[in-house]
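Written below as structure tokens is the structure these notes are about.
Omission of a single protein chain aside, the complex is shown with its protein chains in their original locations.
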Amino acid sequence: MKTSLRTRMGEIHTWAGVVLGALLFAIFWTGTLSVFDKEVDRWMMPATRLTWAADSPRPSLDHDARPLLDQRAPKAPAWTIILPTERVPFLTLSYGTEESRKSSREQFDPRTMAQLPPSQTLGASGFLYPFHHNLTLRTKDIGAWVVGIAAMGMLCLLVSGVIIHRKLFAEFFSLRLHRAFGRSNLDVHNVTGIVLLPFYILITLSGLIVAFSIYYPTAHEALYGRPATSQPREGGAPAAQEAAAKPRGTRSAAREETPERAFLREALGRVRLSAARQPADVASLDAIVTDAEKQWGAGAVYLVRVNNPGDARGHVLLRRASNETVTKDIDNLRYSSATGKQIGEFQASPTVNVWNFIAGTHYIQFSHWLLRWLYFLGGLGGCVMIGTGLFFWTQARRRKQQRQGHLGVSLMDVVSVAGVCGVLAATCAFFIVNQWLPRQESFGGIDRERWEVWAFYAVWVASLLHGLACILGNKAFGHLVAWRDQCRAIAALAVLAVVSNAGVTGDHLIRTLSQGNWPVAGVDLCLLAGAVLAVMAASRLGRRVAEASFTSRAQLADQVLGKEPAHG
Amino acid sequence: MHTSRGGAWRAPVRALAMSLHVVAACIAAYVASARCVELASLMLHRLGMARSDAVMAAVMAGFVGFCLILLWAFSRPTMLRTWIGLGSLVLVSTLALKVIETFGGRV
Partner (left out) sequence: MDSVTFLWAAFAVSIAGFAWLALAMDSHWKQVHGKEQTSGRRRMLRIVGACSLAASLGLCLVADPASMAVLEWAMLLAAAAVLVALVLHARPRALRWLCPI
């Protein structure tokens, strides 16, 4: 029995799609939102709705930031100062304490240095973006592994999809939206799949490549040495074993550099210098930044980290913004914090710059609004492709099975509706709860941040339960009812989110548009556009429900009158 | 699909067996690709690349390689062929790595 390559690829495409479809939709959706994560942050954190032009003079580090740091964290192991940018229009001061690793982050108006009230929310950059790359399951990187498996599955889906598409070029422009729902659905799946194929391959592959240290953790071992096991090397063996056995990121300095640290130092310039335990002053940070800008250009520094301030061997690390290029710049300059002189620099090699470029195409840190919007639309295209693909499978299966009560199809129906509509509704709920909850640190012992996250998951679960009820309750067309109702719910929630923002913060669309407050206006407009699309989808589905209900009643009547044998 | 009395369980059991096969094959393909990444980094270094560059280049190519291995493995006409292919890939790459490390000397 010889099966052709196309058949085999068809099976791979179907199975990978069925197993990974809903997960991929969630990853793509949160990834699409993360394109504008800083803008969504402005929407979710009203206190940070400031404006900052890219060429505004930066706040003085010595006069504005130093007094605050000396006051709050004189003995901290590290100070981090993040300078304001167009998309992040405030100054951030971050510092840890000797006891705890968790650092405090405080935000300041860069013009007045008034502290901004804490927003008590994770926001898009604190929840939606981490969800995208590790499902917020950080223990042992399990979430990242699940996302990685899905990403690898996506690559297989893309390649197999191209191979099985019989009329790739003939149907390149075919959007037969007036035809039967199944045909138009498949057309949308094919067109969004093929026109954005280079984008999907780029995004998926780059997403995997940026996290190579998670997915290929032993890649450096052939050239840098394996963690010491049974063959101790002379000299530093016990310390090496100790260092290798410690979990990544432990603060206590390992006397011997582990193979992994050596690789990261050589490839990415990550250095750790231990403290000398001798007190010293901290030199002028402004002078250090000015010196760096002589080499990098004006306004190039976006992050200043002072490691071991007040120590003789403290050093200042400066990171460079990558605004004009795609490549994510990891070049850094190191200065002694005691003397203010440059003590080192790192420039990535050409090979590592290839990695930086690939990382840059995924992290998109550049400042180019048109390209950012194109990424957003591309991500939405990906969501549409995945959603229509899932829908196509359940429709095709249903026709194939004849019986409408097959468990597998019902299960996939539930997974599809919860995977697509559920996560969209959950996002709206996340936004709504964010606006309405008063901004205090916790309620009833639970952090306010977690209340928002619970709302997200609760609505997702509700979507699942609603889907179950509809689909198990009506084997014939319950899935259409579920999709229609949830589309209506999404429309309502999206409008409610816009209303909540207007009601709670007073920054309604007319005001934000007239003030030029693009982040907030953009989020509101996208929510409204989403609501319109959801209403359109719901009305189309409503027509299908009406047709299906008429057909099934007609069939029932025929059965009763003895004209047609009962099915199943 | 027909469902005779005793055959009601056949389809789910077959599905479970197939799923386990798929998962095991994916793991084998991953192991093979990880070994190939290490081998590639060794060879690139021998060809003159700096250590860190060799590892980065090998790792970037590794993901593409893994995808190709997966597609190749699952497009074999029979499951036996899939396992023969994957098994030999894992064996050959592991052996090659051991040989180079033992006799080639660490740089």
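First chain written, first letter: the chains are A and B, and each begins at residue 1.
One rule holds in what follows: contacts are C-beta pairs under 8 Å (C-beta built on N, C-alpha and C of every residue); 3 or more make two chains touch, one makes a residue touch a chain.
In this text the structure is predicted, and so the values were computed from the model without any measurement.
Counting contacts over the entire complex, the absent chain touches A. Between the chain not shown and the residues A:Ala78, A:Val162, A:Leu377 or A:Ala462, the one that touches is A:Leu377. For the chain left out of this panel, the touching residue among A:Val147, A:Val191, A:Val301 or A:Ala482 is A:Val191.
Set against the missing chain, the residues A:Phe172, A:Tyr457 or A:Phe550 yield one that touches it, A:Phe172. Of the residues in subunit A, those that touch the hidden partner chain are 170, 172-178, 191-192, 195-196, 198-199, 324-327, 357, 360-361, 366, 368, 370-371, 374-375, 377-378, 381.
Just so we're on the same page, only the chains that are shown with their structure count from here on.
Centres computed as Cα averages put subunit A at a distance of 29 Å from subunit B. Of all residues in subunit B, only 22, 26, 34, 37-39, 41-42, 45, 49-60, 62-64, 66-67, 70-71, 74-75, 77, 97, 101, 106-107 touch subunit A in the complex they form. Taken in their complex, subunit A has these residues touching subunit B: 2-3, 5, 8-9, 11-12, 15, 149, 152, 155-156, 159-160, 205, 208-209, 212, 215-216, 218-225, 263, 266-267, 349-352, 354-355, 358.
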